[in-house]
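Structure first, commentary second.
The complex appears here minus one protein chain, its other protein chains still in place.
Here is chain A:
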Amino acid sequence: MLKPIINAKDAVKHVEDGAVIMFGGFLNAAETLVDALVEANVKNLTIISNDTCYENTGVGKLIKNKQVKKAITCHIGTNPETQRQMNAGELEVEIVPMGTLVEKVRAGGTGLGGVLTPTGLGTKIAERKQIIEVNGQSFIVEPALKADIAFIQASICDKKGNLFHKGTTRNWNPIMAMAAETVIVETDSLVEVGHLDPETVHTPNIFIDYIVCKEGSKIS
């Protein structure tokens, strides 16, 4: 089945006030979709992402525009505005170690209730969390995470929604593609079915609901 190719403005109509959104990327996000989200001005969002980008890029734009109620992330050091809003009590920030966050998302997408991790034991991260012992070792119980919608990124997408992520851009994209009700990919390049060798597909098409072409992307 070919996937609907839609524009960013229509894509963000799937985001309601109060939605939980995952953003694939590492110090970046699907920029065309973020711009449309800023335009749509939906509020009270909970965002799940590696970081909060920079003040004027990626999800940083949503934070600057006061659209985010809560950020679940591992790093906010590149965005002073996130820290300002957090310290002022305007934005709730839940810091989760990177490896824990990605496994919570993976658990959400793969039918697991959560994961057991030693990361964070003896630190603030473990406060108010269930600790259990397995095989004589202590672990923090970290419940799975799911989202209403995921905005992920691809370098190449075919019209069925098979994805290839170049270089270090694979990051969170294949994991988040499994953990959301609706998944929209923003791609650098769109190709016909058959042009992407199955051997090179990083994210299989079955997870993708809609395709959006990045502004200035190549369509072949």
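Assume contacts are C-beta pairs under 8 Å (C-beta built on N, C-alpha and C of every residue); 3 or more make two chains touch, one makes a residue touch a chain; residues count from 1.
Please note the rule applied: contacts and distances are computed from a predicted model.
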Note = Answer for the undisplayed chain, UniProt naming, from "Sugar ABC transporter permease", "3-oxoacid CoA-transferase subunit B", "Cation acetate symporter" or "NAD(P) transhydrogenase subunit beta", is "3-oxoacid CoA-transferase subunit B"
Query = Where the complex has a chain not shown, which of A:Lys13, A:Lys129, A:Lys166 or A:His195 is the residue touching it?
reply = A:Lys166
Remark   = Of the candidates A:Ile76, A:Ala144 or A:Leu196, the residue in contact with the absent chain is A:Ile76
Key: Among A:Thr32, A:Asn50, A:Gln67 or A:Asn205, the residue in touch with the chain that has been omitted   = A:Asn50
Note = Residues of chain A touching the missing chain are 26-27, 50-51, 73-78, 83, 86-87, 93, 95, 97-100, 102-103, 106, 117-125, 155, 166-175, 202
